[in-house]
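The structure's right below; bear with me while I get my questions together.
Partial complex: the chains shown occupy the same locations as in the complete assembly.
Order of writing sets the labels: A and B. Residues in every chain begin at 1.
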């Protein structure tokens, strides 16, 4: 079993490999194209008019139809996986995620991450790594900026624990920091009929609950194709042979897949929430597997003005996705315990025309 | 279970919501791209040279390779679903469907429908809605025009029945109304070898039967991806959880999926029928589900000249698709009863070079 080249494969980083303040330039820059848009469309089926039609987008102020915000997120996220989460035990959370510039077909995305926190666990077998990751386009502009933290395995329990640093993270992005990726919208030119919803910013109020009604069953081929589209290599999504002997017994679906399904389902009731401006936090509450059917509902947490803008307002939304449970009853959390069907609890800001 | 925002989701229209003469502008304009062409190619595998190669298409008279005619049909059809058939009980038929202008990657399609007929059923629980739907490109030109009728549920049985109007519909589009979407073809430049068939218009005669030989098994991931590509949201195609408790026990495949499979299979024997100029009628005879294998055969019903054109002729074709039954025996109809394996009976005009 002679393998003189073992070192040429990527073992990923273990907890003790990370250093506070370390900056990582991720591999695999990616030119995103109309092809990627079509594959994403086929897997998730979004109907937001801005991303669907060049004509609609231009009419209201975009250069052309921009890429779906979550597609941009997943492509950038995918680039961080080989360096940040190859040896992750669990993806714990997100915060302070802002979409900063529209991304159009033909743009080339690359990513970096900065280690902003480290905290070894008491059991000394794992530790939490906090990173701020950024996606850039080919001009060098930052298009996306977010914080994520993951529980990463240690290679060697005896490796000394780093000084504990846990970053202060906002519970939500402030409205003043929203909207960089949304041009000034010509609201008179924004056609509600073509958009598919008569409800604009002023029609929503905090406390509103919206059941998005439809359910969509996930297939293995679909989630694998989406995850590979993002060049996200995490093995647990692809390898049934190994997964069948593991914790779940089957391939685990990338948490971002449920985010995109829920976002697409949310069109029904939030059809004019055309831009995800920021993600405040997200929790993958329970695992998702092929064969299960995803449903979703949303609650409006807040309605905010964007200082200096009168074209759009921001809705702070909490979208919950479930597996095999329609959301007529708005399944959620009681105390600390989620309804057993909940798979995703996502807190984000979406912009709507006034 | 407080839901103050229930009204924001789309319940679709019920039979009593339609009015004769009503015009509906559908939502979700869509820029169709080379990405959509590739996804469609991957799901159906068509080999018609005109849509496959820009060089071939330009050589014979197109600006570049146009989109597959049925891809255009499905994208336009998908836009009508939220308004016309969300509460449909059955899709009853099509007529007078004409392809009017080539659609190229980069075009933006939108759709409208006019209610041209209404007939409540005796049971007062449902009614038939007849609509003429049109697809437009970004210049405002009509690219597709067809009539469809569906059985739609009533919200309230007691709602008064509208005056009965059943439109007169042609059994077939007249040859004189064919060919607007087909430029003058340079038949000398049309290379049979590259096209994959030595048989041109004059080689077919009424009565010819062609078994297309190959079968293709459908997977859930495929039909869902195709249907989402068209932004067709009908729930029964996507939601196994709900379907498992319903009439079929599983997800029903969009009827148009069988049309596209049959059209792709028909290349074997009709390789030079490069353009679907019109659909005279179509019947989804039996439901199609994943795991079944689709076969197809065609009969030439008529061979017609296009007045004023000598480049192409029109074949009126009847293509029958089956599930799990090769078509060596040309399974069809005896009296009013179809062979149990038949899933689709499609009557259309295709153009062939002379």
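Criterion: a residue touches a chain if its C-beta (ideal position, glycine included) is under 8 Å from a C-beta of that chain, and two chains touch if they have at least 3 such contacts.
As the structure is a computational prediction, the values presented were derived from the model and not from experiment.
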{"item": "Whole-complex copies, counting every chain including the 2 in place", "value": "3"}
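Operating definition for what follows: only the chains that are shown with their structure count from here on.
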{"item": "Mean-CA-position distance for chain B and chain A (Å)", "value": "36"}
{"item": "Touching residues on chain B, where the partner in the complex is chain A", "value": "1-6, 8-10, 25, 27-31, 33-36, 38-39, 82, 106, 108, 110, 138, 219-222, 224-229, 231, 233, 235, 238-242, 251"}
{"item": "Contacting residues of chain A [partner chain B, same complex]", "value": "33-39, 41-45, 47, 49, 52-56, 65, 193-197, 199, 203-205, 207-217, 219-222, 268-271, 291-293, 295, 300, 324, 326, 328-330"}
